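Of the protein chains in this complex, all but one are displayed in their positions.
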Amino acid sequence: MNSPLPDPDSHEIRIRVRYSESDPMGLLHHSRYLSYFEMGRMELFRAQGGDYREMESRGLFVVVLKLQCEFKRPAKFDDLLTLTTRIANVTPAKLEHDYELRRGDELLARARVVLACVDRTGAVQQLTRDVLFGAPGS
Amino acid sequence: MNSPLPDPDSHEIRIRVRYSESDPMGLLHHSRYLSYFEMGRMELFRAQGGDYREMESRGLFVVVLKLQCEFKRPAKFDDLLTLTTRIANVTPAKLEHDYELRRGDELLARARVVLACVDRTGAVQQLTRDVLFGAPGS
Amino acid sequence: MNSPLPDPDSHEIRIRVRYSESDPMGLLHHSRYLSYFEMGRMELFRAQGGDYREMESRGLFVVVLKLQCEFKRPAKFDDLLTLTTRIANVTPAKLEHDYELRRGDELLARARVVLACVDRTGAVQQLTRDVLFGAPGS
Partner (left out) sequence: MNSPLPDPDSHEIRIRVRYSESDPMGLLHHSRYLSYFEMGRMELFRAQGGDYREMESRGLFVVVLKLQCEFKRPAKFDDLLTLTTRIANVTPAKLEHDYELRRGDELLARARVVLACVDRTGAVQQLTRDVLFGAPGS
C-alpha cells in the first residue's frame, strides 16, 4: 500500500478510567469510548512523526465521517485499560482505523472510525504526506 | 409487533449545542452526539410513561451493545438542533432505536443504537412491561 | 452603573440533568456545574441582545479568570433544575456573575465567576458595547 502514513501502522496506549467519565452504573459512559479512540489515533499519528496541533495550525482538520462500535463488556471506573489503534484502510479521501479496548486479556470493545481531512471551508483534502505532515522546509 | 413499549414510537427534542461540547473546530464534538441520542431515547421513554431513574432504582439498567453513526454535516456551537428518536426494533433481548439529528431541514447525522437491559450483576433481563415500567401496584 | 450591558441583568434557565453528566453516585458531577453556569451567562447575554458565536467570529473571546462555588445539596440525574444568573459587577476589564442553582425551592449551589474579554492574541479588551455587541452598522 502506497500510504502517506509511515510506520508504525498500529499503536498502544494505556488509559485509566476517570471518575468524571463514569456513569451512575459506575461504568465508563459509552460516549467516552470515542474520546479514547481519538486519543489512540492522535498518539499513533505522533508515533508516525505527525503533530495534529501543528496540522490544525496549517488550517487542516480531521473530521469523523462514520463510526461503529461494539461493546462486549463494560469498563469500570478506575480500570487501567489498553487501547490498540490500527490503520485499517487509507485512500486519497478517507482514513479508517480499527480500535480494540482491553482490560488485561479481556476484550471490552471493538470499533471502526472513518475519517476525512478538510480545510477551513470544509472542503475535503487529499490525504497526502504534505497535507498530513506539512511540506518539507515549510 | 407485540412490543412492551406503548405508543408513541418516536419522539422529537430540541437541543442547543453548548460551548463546553464544542471542539477547537467550533463544532459539536463527535462523542457528544451519543449523549444527545441518550437524551432522545430517555425522553421517548418518558413520553411512553416510563421513568428511567425509577427503573434504575429497581436495579435495572440499560446498556449499549452496539452503535453506528454517520456524520453528514457538522453541527456548530450554538446551533439549535432537532433530534428524532424512533424505535426500530424490539425483541425480548434487545431494543434498537434510530436517530436523526437535523438543523432545520438539513440532516446532520443518522445513527442506530442497540440496547439491552441488565440487572445489578450484569445478567440480561427480558424486555417486558414489568421490567421497563415496574410491576403494577409495586 | 454605566454598564455596557443593557437590561435584563438577570436571567433564569431550566436544565434537566443528563445521564452522561451524572457520576457513580448518581449525582451531577461537580465539574458539570461550570458548564451550566456558562449556559446561564450565554442565555443572559442573548436576552440582552448579544450573540456570543458572532462575538467570537469578530475575534473576541470571553475567558474565565476566577471562580468559586459552594455545593450545598447534590443535584441528581434527571432532576429538573433552575439556574439564575445575575450580573454582580462590571468594570472595563472584568465581568462578574453570580449563579444560583435550585431544585424547586431548594438551593443546591451558589457560585461567582469572573470573566475577561481577550482578542486572538490573548490581549485583554475593554468591555465596551462595541466589543460585546459589535459596532453599529458593522
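First chain written, first letter: the chains are A, B and C, and each begins at residue 1.
Heads up, the rule we're going with is that contacts are C-beta pairs under 8 Å (C-beta built on N, C-alpha and C of every residue); 3 or more make two chains touch, one makes a residue touch a chain.
Everything quoted here is computed from the prediction, not taken from an experiment.
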TODO: List the displayed chains that the omitted chain touches in the full complex.
DONE: A, B, C
Open item on the list: Please identify which residue in A:42, A:65, A:117 or A:132 touches the non-displayed chain.
Closed with: A:42
Open item on the list: Please output the residues of subunit A touching the missing chain, sorted low to high.
Closed with: 18-20, 26, 34-35, 38-39, 42, 52-53, 56, 76-78
Task: subunit B residues touching the omitted chain (full complex) - done: 19-20, 22-26, 29, 31, 77
Task: Interface residues of subunit C (partner: the chain not displayed) - done: 24-25, 27, 29-32, 34-35, 38, 56, 61, 63-71, 74, 122
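Following the convention adopted for this analysis, only the chains that are shown with their structure count from here on.
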TODO: Please indicate which chain is farthest from subunit C, where distance is taken between mean Cα coordinates of the chains.
DONE: A
Open item on the list: Roughly how far is subunit A from subunit C, centre to centre by C-alpha average, rounded to an integer in Å?
Closed with: 33
Task: Distance between chain centroids, defined by C-alpha means - subunit B, subunit C (Å) - done: 28
- [ ] Can you tell me which residues of subunit C touch two or more of the remaining chains?
- [x] 19-20, 26, 77
